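So that we are looking at the same thing, I have put the structure below in structure tokens.
A single protein chain has been removed from this complex, and every other one stays in its place.
Labels for the chains are A and B, by order of writing; each one numbers its residues from 1.
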Amino acid sequence: MRDVAIIGTGLIKWGELWEKSLRDLAVEASLNCFKDAGINKVDTISIGCMLGGIFNGQEHLASLIPDYLGQKHVPAMRLESACASGGLAVRTAFLEVASGMADYALAVGVEKMTDVSGGEATYGLAAAADQDYEAFHGITFPGLYALMAKSHINRYGTTREQLADVAVKNHHNGALNSMAQFPFAITREQVLSSVMIADPLRLMDCSPITDGAAAVMLTTVENARKLKKHPVVVISGIGLASDTIAISQRRDICKLDAVEIAAQRALKMAGKTIKDINFAEVHDCFTISEIMVMEALGIVKPGQGGPATSAGLTALDGKFPINTSGGLKSKGHPVGATGVAQICEVVTQLRGTAGKRQLPNAKVGLTQNMGGSGGSCIIHIMEVKS
Amino acid sequence: MKVAKHWREIPERYRLEAAKCKKCNHICFPNRLICPECGAKEFETIRLSGDGKLVTFTIIRTAPIGFGDLVPYAVGVIELNEGVKLLAQIVDCNPDDLKIGDKLVAKFRRINEESKTGMIMYGYKFVPDQGI
Partner (left out) sequence: MDVGIVGYGTQIPRYRIKVEEIAKVWGADAKSFKKGLNLNEKSVPAPDEDCATLAVNASRNALKRACINAMEIGAVYVGSESHPYAVKPTGTILAEALGICPYVHTADFEFACKAGTEAMFVALNLVKAGAMKYAIGVGSDTSQGAPGDALEYSAAAGAAAYVMGANNLVAELVDTHCFMTDTPDFWRREHASYPEHGGRFTGEPAYQKHVSGAVKAMLYKANMKPEDFNYIVFHQPNGKFPVREAFRLGFKEPQFKHGLLTPTLGNTYSGSSPLGLAATLDIAKPEELILLISYGSGAGSDAFIFKTTKRLPEVRDKAPLVRKQLDEYKMYLEYGTYAKFRRKILKPE
């Protein structure tokens, strides 16, 4: 397998983008990526999108995207793993380059979520759960994570304030990110007094509905060096794991086995332990998710995610910064695009171009992208190659 | 209109029919073709008792389409006496009074309907076991 580098990132401002269609979003982000990479033709395109069919009536993105991107006859494919679709698209692009099937591979994640009503959006998102044995019974996405939160609170004594602190920290970071959907700070009180969605999760414990796209371009390390445009950032480890789709069938309702196993696989491939990782972009679809992911990754011991967050471990100036981009909570969560945007943030930090959000010591970064209630997880580890 | 799909689910929804692995006795609900424990592919059909306890739950206050009239309602993971876990609503109670560990029994209730003129979907929900 060849070594693979990320030579370009492309983002657009995320939010309720009424004037942009699904294809507009994907093309704009991809063009920004082409510009950043200094490349305007690719050998393959991997597209991450969960709900193109359900929300937009549009499947066959493997034809639509290369067409509208001006990449005539370029092979393309769509990857779907619910909210981990974006991460999966990046992994696929990695495989294309690593195997020699492609020299320049584009991975673009996209989601257009605001053409449907709130109720239809909830229905579509429930497709990430077990349709017949979970969604059928009237559980919502916040509801599934609320089940985990209630168990976590019951077993470890995690508090409502600790959950709120995840959202507060991520908004603090998002306020420094011009591409974020909600680039403003919030307070603990605002979280705790927001409307209850599914006990104990409130509105501000939940990531929003967002239109957005993000793209990265991959090539061999050799090609990256020749381009001389940016520091060479390599993907040194990838881990992918699945778990039961229904939350009732999980081994332990307070744990995310898919995250733990994917992390072990990624770290093994990179020849590292969690102690070698400086910072991470994790999948905070809900505040409880970030806490449970911290524990699954081994950043803290089980049950310590809440206290560690409140103590500032994962703040921008903490020992292990998490979600410097603002996370899903502040940056937004266009489902299929999230995994790709996480990669963009890590690359930006490793290049040293994160501006006000720049970490002083960004050497090895990790992205954790998760599908549904933890039914799938994909982890990438990236570092600068000298 | 998904009439065939709802009809297909009647054995599980109406009767809590589960599949017991002939090799390792693991019980799958819903039924499967492959035992997740031992990989065997032969099962016998059994009917679950419907008696169990509450493992975890949440109270839904923002509901999906079709469930608005029930808000606020409790949904939880219930562990049946046979060791099987499933997700279902808990009704006929004040959701705020529920506690992890509460004893529950299954009842036959309406889950949803396709529309005012469409098919009605029935299935299992749980109520607190009050010995009544």
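The rule is short, and it goes like this: a residue touches a chain if its C-beta (ideal position, glycine included) is under 8 Å from a C-beta of that chain, and two chains touch if they have at least 3 such contacts.
Keep in mind that what you see is a predicted model, and the values were worked out from it rather than measured.
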Original post:
Which of the displayed chains are touched by the chain that has been omitted?
Top reply: B
Original post:
Of the residues B:Lys20, B:Arg61 or B:Lys125, which one touches the chain left out of the display?
Top reply: B:Lys125
**OP:** Spell out the interface residues on chain B facing the chain that's missing from view.
**Re:** 10, 14-15, 47, 69-70, 89, 91-94, 107-111, 116, 120, 122, 125, 127, 130, 132
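Rule of thumb we're sticking to: only the chains that are shown with their structure count from here on.
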Original post:
If you average the Cα atoms of chain A and of chain B to get two centres, how far apart are those centres in Å?
Top reply: 32
Subject >> Residues on chain A engaged by chain B in the complex (per definition of touch) >> reply: 119-120, 122-123, 126, 130, 132-140, 142-143, 146-151, 154, 195-201, 244, 246-249, 253
Original post:
In their complex, what parts of chain B are in touch with chain A?
Top reply: 5, 9, 30, 36, 55-67, 70, 73, 75-78, 85-89, 95, 100, 111-112, 121, 123
